[in-house]
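Note that this complex is displayed minus one protein chain, with the remaining chains in position.
Read from first to last, the chains carry the letters A, B and C; within each, the first residue is number 1.
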Amino acid sequence: MGVLKPGSFFSLLKENGLLMESLVLQKNEFTKILKRAMNDHEVIGPREEDGRVYFRPLECMDELIWEFDNTVNNIKDFFFPPRQELYELKEETIVTFENACAKKRIILFARPCDARALKILDKLFLEDYEDRLYKAARDNTTVMGLSCQAPDQRCFCLSLGGSPFGTEGLDVLITAFQNDRLIISLITEKGEDIFKGKGNKAKQEELQSFERVKKKAEESVKREIRIPENLPDQFNSEYWRDVSRACISCGVCTYLCPTCHCFDIVDEENLRIRCWDTCSFNNFTRMASGENPRKNKFERYRQRIYHKFSYYKINFDDFACVGCGRCSSYCPVKMDIVEIVNNAGSSR
Amino acid sequence: MKIVGFLCNWCSYAGADLAGISRLQYPADIRIIRVPCSGRVNPMLILKCFQKGIDGVLVSGCHPGDCHYQEGNYYTRRRMLMLRSLLDYFGIDRRRFHVSWVSASEGVKWADVVKKVVEDVRAATEEGTRKVTGTEQIDHDRGN
Amino acid sequence: MKDLFIPELARIESIKIETRDIKTLRFMFQNEETGKIFRFSAGQFIELSVPRVGESTFCIASAPSDTGYIECSIKKVGRVTEAIHMLEVGNKIGIRGPYGNCFPMETLKGKNLIFVGGGIGLAPLRSLIREVLHKRKEFEDLMLIYGARTVSDLVYKDELDEWTKRSDLKTVLTVDPGGQSESWNGKVGFVPVVLRDVSAPRENSVVITCGPPIMIKFVLLTLREMGFNPSQIITTLEMKMKCGVGKCGRCNIGPFYVCKDGPVFTLEQIEGFVEEIF
Partner (left out) sequence: MIEEIKNIAGKLLKNGDIGLFIGYGRNSLGDVIPVFIQKEKDVKTLVWGSDCFYNLTTYLTDRDITRLQEGSIGILLKGCDQKALKVLISESQVRRERIKIIGVTCDGMKNPDGSILSKCETCDVHDPDPALCDAVIGGKSTKKEAKDDFADVAAVDALDSSARREHWNRYFKRCIRCYACRNVCPLCYCKECVLDEHNPQWVSPSPSADNNMFFHIIRAYHLTGRCIDCGECERVCPVGIPLRRINRKMIQAVRESFDFEAGKDQKTKSPLTWFRQEDPEDFF
């Protein structure tokens, strides 16, 4: 993790919700600020396409959606995109695309759970061998969250250490109130820069009502994932065969997951490309010789559960799950990760 | 312009050969791949051509009833008909994909077919219908 | 900042045909500086890139003490390896690495070493054996048991001849039943069977094995039956890899990333997952 830099102590406190400064802004003022920011930033936010909401680069602020259930894709796509050109490999030279990462970006209305996933991915991509493109994207992006006032019945962020009002991974947290008022909680300097000199400092009663809605939202997260202590011992259990029967080995759960990060590296003509890959696919671990250590469906499903709830914890001291509920709501056969994990400990 | 022609060994390839021997003039935009039978032309091969940026594809075999393997070209006929309607549906200009029957004795027909194919592909290209593969990328992919 | 996925270009210096489907290639970095900084230990691997085809993982078959070049032995099995087999001397190839851990040279010192290899699995062992022979005095008795499907599938034939002649390395060669030729004077039988027959010392010994998964599976069983304990057994694992640095997520074996925490493991480490691997 390195040495604590001067000043970072305060940001550490802020990231944990202490010493946080809060502003109050009218919705139209906010829109104005962002419109101006669009001049020198790419602004990404939730936008509707054929009845579903996706995070996409916005062409204008009118496209932005203010109220939405969890989006289909999540903000991981902008740090670790589905398809990313790494460099061009020619016979004698290698051409890299340096300037492309320099683009300044703002991501609007990220859900706290998705933002928290960035903190989890940081451990993988930034520790040990640092990933240049991921780092550049992280450095150049300001993430503004939208607090989640009506969590879905599938959400279980609280039991993994997150919160519908969580600030981890965010630079700014925005909470919408009545009368088009917004409370803007400034978390990092990056966030402060954008709102410098704007709005009024939040008054005591405004902060109190902020706390009230926060509490209400947290109370409405009813689902709970309980990761069994003895999960590692269940590796050879028959349980995994039973629960994975319905799985169709597609990539929905992993591709929509904010923390799943497996990838493949392929060549397309001269381009070397990094693209998403998933442990659900049969050919994920199949070697050229035809040998495949995870050729059965249950082994692949088990790998996904263990990677998230056992291996990642061992290697990076965090579970690779933020409780957004996408995997169970988009699963073609509605496999429910919470139920499956909660029952894993008591299996044979 | 690059056009790939899949020619069956027994009829169309011989037909093209005859055109050559007879010194018939036809455009040089076509690259010929000899296959044992037009039935060998897996649609995947045609798709691969388009993916690689080829401007047009021609599949040519024996006339129905003349197949060296009795019935290979009957299957080809069904497959290519379906493939063509599918490509068309996806907005791949229909002038970029052709099928023809050319026998070993039809050198002149071969030259005509090539002329027609080249004309069509050229027209499609000049009208600016995009080649099937291009440089278009999904949003936010290069390097960020 | 250097991008960890960008390879260094290297030139193919020589190509040696080992068997009908295995070639040993020798590379030198195009940039001399890189060549000077490039250091590795026996057991590590590199990623080789063929432009327009892709990237694949190969263990280094030359020894760290062989300075100035790197050698890899490549068996033609898939798209990338086929492309590599098409390359000629003078062609360029991309190299990134070295990655992974290495054979624990310090713990091996003062021990009897028993190398058990099969097929192309001799490659990482060759790196180690060359290194060990280079520092021969630091080790006790050495034994190599190496087998392949047929006589013509044995790799590094010249070196095997050389090693057979040495008195300080007992070399036992074997081929699978049916794979022997007229003039074959080695053993005939599967590696695990031969391993049981030769009297390998158990005291103060370490077994290092590498080969196809099915061979490793039975070698491990045989070693157990012979009374070796798991901490005495070192194996290199094969897993599909892409990034080589513990990020792409496919080479998990239990909590370990084979590319970062391996490919060298003691049986003790991976005991709980043996079923998944083999």
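Keep in mind that, in the parts below, a residue touches a chain if its C-beta (ideal position, glycine included) is under 8 Å from a C-beta of that chain, and two chains touch if they have at least 3 such contacts.
In this text, all values refer to a predicted model and were calculated from it rather than measured experimentally.
Student: Indicate each shown chain that the hidden chain touches within the full complex.
Tutor: A, B, C
Student: Out of A:T31, A:T188, A:S220 or A:S249, which residue would touch the omitted chain in the full complex?
Tutor: Of all options in A:T31, A:T188, A:S220 or A:S249, contact with the hidden chain holds for A:S249.
Student: With the missing chain put back, one of A:F68, A:F177 or A:Y330 would touch it. Which one?
Tutor: A:Y330
Student: Go through subunit A and note every residue touching the omitted chain.
Tutor: 49-52, 54, 72-73, 82-83, 153-154, 241-242, 244-246, 248-252, 254-256, 264, 266, 268, 273, 275-278, 281-283, 288, 296-298, 328, 330, 332-336, 339
Student: Need a quick check: the contact residues on subunit B for the chain that isn't drawn.
Tutor: Output for subunit B: 43-44, 47-48, 50-51, 64-65, 71, 74-75, 77-79, 81-94, 99-101, 129-130, 132-134, 136-139, 141.
Student: On subunit C, where is the contact patch with the chain that was removed from view?
Tutor: 78-79, 82
FYI, only the chains that are shown with their structure count from here on.
Student: Would you mind pulling out the distance in Å between where the CA atoms of subunit A average out and where those of subunit C do?
Tutor: That pair's centroid distance is 40 Å.
Student: If you average the CA atoms of subunit B and of subunit C, how far apart do the two points sit, in angstrom?
Tutor: 48
Student: Among the residues of subunit B, pick out those that touch two or more other chains and give their numbers.
Tutor: Counting only residues that touch two or more other chains, subunit B contributes none.
Student: For subunit C, which residues are shared contacts with two or more other chains?
Tutor: Counting only residues that touch two or more other chains, subunit C contributes none.
Student: Touching subunit C in the complex: which residues of subunit A?
Tutor: My answer: residues 86-87, 89-94, 96, 124-125, 128-133, 135, 235-236, 261-267, 269-270, 272, 274, 277, 279, 284-289, 291, 293-294, 299, 303, 306-307, 310-311, 314-315.
Student: Which residues of subunit C touch subunit A once you look at their complex with the stated criterion?
Tutor: These residues of subunit C touch subunit A: 1-7, 9, 49, 51-56, 77-81, 92, 94, 212-213, 238-240, 242-243, 245-255, 257, 260, 272-273, 275-277.
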